[in-house]
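Missing here is one protein chain; the remaining ones are kept as they sit in the complex.
Moving on to chain A:
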Amino acid sequence: VGNLGLNSKEQRSLLLVALLVSHMLLTKEGVTSLPICPNGSVNCQLSLEELFDRAVKLSHYIHFLSSEMFNEFDERYAQGRGFIAKAVNSCHTASLTTPEDKEQAQQIHHEDLLNLILGVLRSWNDPLIHLASEVQRIKEAPETILWKAVEIEEQNKRLLEGMEKIVGRVHSGEVENDIYTPWDGLPSLQLADEDSRLFAFYNLLHCLRRDSHKIDNYLKVLKCRLIHDNNC
């Protein structure tokens, strides 16, 4: 057994440190980003506020990336091809009935809204994976687009995990996981004709931008409603 041999002064400082740490743990005033959660501890959890903060940050980041990616793609490939006129296509997530204005967003129950968010995120899992791989086959694709596609796919996964955690916290009963839309756009991304293929990418990126904006908005509404009581 080690003979620490601490003198009284060192003992006092050690005690002080211990007190400080425990105070911090108890009040959690200094904790903003990293949780002080030792592994295996059951009681150590992030607060709902913390979870929502992270989720909103992620969703904002994803929307920012997809917006930029769409703009870059538009600049690089879509000019002069007349894509804009045709871009009123529906996205594959259109079948999910999501709130389309503020009224509807105010009225929907937060659990339903959370489920919807989860459903949209899950529906985008598959397309994002294929987007990341297929965009590399575009002739002379800029490095930034390639990088963003991979990044979005990664962040989407993380957001999905976070949302599932939130849903687990918020839901009182069982979690319903049946909201999901399959994506069948992969063949269009692999068309031989370059114009058609690029148009398919254009549509997909347009839909991604829209849906990421939707998710971002819903989460902010939910955060303001649940955490700040409609007083952001």
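Everything below uses one rule, namely that a contact is a pair of C-beta atoms (placed from the backbone, for glycine too) under 8 Å apart; a residue touches a chain by one contact, two chains touch by 3 or more; residues count from 1.
Heads up, the rule we're going with is that contacts and distances are computed from a predicted model.
Here one chain is missing from view; checked against "Growth hormone receptor", "Glucosamine-6-phosphate isomerase", "Myotubularin related protein 7a" or "PAT complex subunit Asterix", UniProt names that protein "Growth hormone receptor".
By the touch criterion stated above, the residues of chain A touching the omitted chain are 60, 63-64, 67, 84-85, 87-90, 94, 98, 100-103, 105-106, 210, 213-214, 216-217, 220-221, 223-225, 230-232.
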